[in-house]
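The complex appears here without one of its protein chains, the remainder shown in place.
Let's turn to chain A:
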């Protein structure tokens, strides 16, 4: 062979490497193939993969706490949750500044609901506090105005806090986002932040200008605290601003100002704010990402020493997952038992008869799922067709009618019926490819009908059973409508719980975590199936 004598890559006639030449020749084909699948690929990507990825991402995402309560989240990090005491004053102040903004933006209830999943009761704390957040520090407003009437003027605040560049660039028609001056930020740090957040919030939410409005009460609280901490602060400013600040600073130094604290204000709103457990929850779920939903979905909770199993009375998801798996298994097994003989008959009948029977198998597909499930309700309920017939026949006493619905039995019966075609079809198409001469050969070799079936036919039909089982099991494990309608409380699946969290409790994070676990379980089972039976052994035809 000439190829073996040459070293290096094989060359095409024009001297380019053969591999590159081949790749070039195939490129057009590949592009064309890609173009053909592109619409579907795009469709699936946009409507299926991305939403699911986004949904699953919610199972770990927890930005709402740190986005809504930015200052609190930073402040609470220094507090030791295991100390058993409430956090220090700055944390409460930070919460006041955060909450007043959140309330203005109507976000306080959302963060309340989020934390409520972890510690029931927090939602109402946030709702109440949000409503009254702009009262915190109200006591200072009148006192400031009394010390210097300039505090009544919005212009005073602007001259203290605003960046001169911002003032000169603004007009009544077009106002850029508020910028704080460096002087104010250095001399009055808390008040600057509070004022800036207020100014920007009213600009964005109400389309108001800070030059025309008085700030809300927490800004006064911040200003008071800054001046109390640093009596020299007014000297950094000039003119009327300095005079106004100095008047307040002097009064504070002389002890003439009636004070209040954010802590008192919160405890007054609801004394539960003094409960360290509330703050522990807030601190625990302050990160941008959390494993809380997953712990919750696995019946765990975050305790003092990390993750711990929930008390027995609160565990539901483990049972639900187990029940979903076992019932799906039961449904799969009953589908195999009922479907195998049918598939066998179909595969061994002459094709005309087989086609006719195949229509009967496919008939359920032409009927609405809801109708079929409702039909099972009619059949199985205590005043239903089956019970009535049994009573009429005298097999069952009228006062002891069988309970066949709203339990696991009803779910298994109805779902077996619904999923049966998915079992029969792959089994049928595999059995069709099994040549009848194998059975004849086995019999001619001395095997009885049963031995011939069991030793020769059955092993060859296993790929069909495998394909059908995977199909039915995976469909069953995520089934929703039928268990919802006929499952009662004992026969519901994990998917019903997921749906509940999606549409009723609105705890999407938990729903996403449950969904992710379900997905992982299915993939793990698929992997195990591949290891045990081999995925090559799955044939759909």
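Here, a contact is a pair of C-beta atoms (placed from the backbone, for glycine too) under 8 Å apart; a residue touches a chain by one contact, two chains touch by 3 or more; residues count from 1.
Throughout what follows, contacts and distances are computed from a predicted model.
From the set "histidine kinase", "Class F sortase", "Spermidine/putrescine import ATP-binding protein PotA" or "RNA polymerase ECF family sigma subunit", the protein name that UniProt assigns to the chain left out of the figure is "Spermidine/putrescine import ATP-binding protein PotA".
Of the candidate positions A:77, A:382 or A:435, contact with the hidden chain is made by A:435.
Residue-wise, the contact with the chain that is not shown comes from A:452, picked out of A:65, A:129, A:331 or A:452. Residues of chain A in touch with the missing chain: 435, 437-438, 440-449, 451-452, 455-456, 459-460.
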